[in-house]
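The complex is shown incomplete by one protein chain, all other protein chains being positioned as in the whole.
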Amino acid sequence: MPIIQAFWAIIRRDLLLAFRRRAEMANPLFFFVLVVTLFPLAVGAQPNLLRAMAPGVIWVSALLAALLSLDSLFRSDFDDGSLEQMLLSPHALSILVLGKIIAHWLVTGLPLLLVAPLLAVFLGLPEQAMGTLWLTLILATPLLSLIGAIGVALTVGLRRGGMLLSLLVLPLYVPVLIFASGAVDRAASGLPVGAQLNILLAMLLSALVLVPLPTAAALKMSVN
Amino acid sequence: MSWIPAPVSRFFHRTSSPPHFYALADRFIPWLTVIFLLLLGAGLYGGLYLAPTDYQQGDSYRIIYIHVPAAWMSLFIYVLMAVMGGIALIWRMKLAEVMLISSAPIGAGFTFVALVTGSLWGKPMWGTWWVWDARLTSELILLFLYLGVISLYGAIEEKRAAARAVSILALVGVVNIPIIHYSVQWWNTLHQGPTVSKMDKPSIHVSMLVPLLLMAAAFKFYYLIAVLQAAKLELLKRETTSQWVKTLLEKQA
């Protein structure tokens, strides 16, 4: 199937590109750690307070890191004409776009899983919540990339789209934030989290199906 | 569009042609204004004078006659914008684009009014101006959604592209509104425990309900008037170079 081939080719190329620009790709990760570090400095280092705030702090920071990394999703493709070539490909743009989003998540979302334990230790998150924190990151960071893709696709043609992008995307991130940090919060107090994880999974699956279409339409509008 | 009967599609094409729509709007606005004023008068009279004082909240509850219809409108207009967006994307109808973008500031206005009145109402009830109540929080996020639509339209220079962009955004937003609403409600029960929810009253007395519905109808008519005026202006701006605008301006000069 040529379309499957094109889909993998996109993922492979974007991963290769990320590898060649690896210095750049680490930035959202540093940002994530840095923002989390700011909270104890701002609110004080009482262990009880930090422990109570940990799920929220980690998730708000993950959200901001995802937001910061979004720009790289379509920016260079837009600037160097690759996006035009994708539009002209006989394959469905939405499938190619899905490939790009997956590659973007592998590069920017997945690494957050690696530093999450470190931050959990920083903030004194109970060990029993660690597994849930990982699960929410696995389920919800792809959601951040997917939802964000629509926003980037709408603003990629603008020279100064950064602020606008956060205005468009952050309200749509609210449910992800609520269920993900809520689940970690409940896990920290030893409560069951099945419902929250199931909701996140349902949201992820529907986003995988629904997001590529408006993203492709928005990209067509941006290339205009 | 073969599944739409010919007379219907002809009617839509005629009405949606900018000069025709402009003239039609001009003809309707005075009548709409009369109906709006009648409904508003009746609603305010019923709500502020006829309706009895609440035995718990005293007279301060009367702010619902603004707050509740404004909150309804804020949601109603967003859904309407998404419908317009769908029409604009599928049929490339210019009028739908214009109506969509003209609705956004009005919807944002209603959302803002709902937030302010909600906060004013909260002061005597809870003793603070702002409580993270589920309904108010959802309304606040809805305001951000509106502001996103307005800024996106402003940021894209070419207006046809901008209209397509906001159509997509409105559709994405309308899919997300129920999810946001549900998540905020869940969040609210998680973090706040039982709070006094304003709309959860099991029943509302008829003498209070009738003025509320009258006010809601009045707000609908106000929206119609405002959106027609805004759409007229937007059409003029968009079609400055076309012949019908030139003749219109000559006639007025």
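To keep things simple, chains are lettered A and B as they appear, and every chain counts its residues starting from 1.
In this text, contacts are C-beta pairs under 8 Å (C-beta built on N, C-alpha and C of every residue); 3 or more make two chains touch, one makes a residue touch a chain.
Please note the rule applied: contacts and distances are computed from a predicted model.
Peer 1: UniProt name of the unshown chain, from "Heme ABC transporter ATP-binding protein CcmA", "HAD-IIIC family phosphatase", "RNA polymerase sigma24 factor" or "Sarcosine oxidase subunit alpha family protein"?
Peer 2: The chain we cannot see is recorded in UniProt as "Heme ABC transporter ATP-binding protein CcmA".
Peer 1: In the intact complex, which of the presented chains make contact with the chain not displayed?
Peer 2: Listed by label, the shown chains it touches are A, B.
Peer 1: Which candidate, A:Arg13, A:Arg51 or A:Arg75, sits in contact with the chain we can't see?
Peer 2: A:Arg13
Peer 1: Just one of B:Gln56, B:Thr128 or B:Thr241 touches the chain that is missing; which is it?
Peer 2: That would be B:Thr241, which touches the missing chain.
Peer 1: For the chain that got dropped from the picture, name the residues of chain A it touches.
Peer 2: 2, 5-6, 8-9, 13, 16-17, 20-21, 76, 79-82, 84-91, 96, 220, 223-224
Peer 1: Can you name the residues of chain B that touch the chain not displayed here?
Peer 2: Given the touch definition above, chain B has residues 157-158, 238-241 touching the missing chain.
Here, only the chains that are shown with their structure count from here on.
Peer 1: Determine the centre-to-centre distance between chain A and chain B, using the mean Cα coordinates as centres, and give it in whole Å.
Peer 2: 32
Peer 1: Show me the residue ranges of chain B that touch chain A in the complex, using the header's touch definition.
Peer 2: 89, 141, 144-145, 147-148, 151-152, 155-156, 158, 161, 164-165, 168-169, 171-173, 175-176, 179-180, 182-184, 186-187, 190
Peer 1: Of all residues in chain A, which touch chain B in the complex?
Peer 2: Chain A residues touching chain B: 150, 154-155, 157-158, 161, 164, 167-168, 170-172, 174-175, 178-179, 182, 185-186, 203, 210, 214, 217-218, 221-222, 224.
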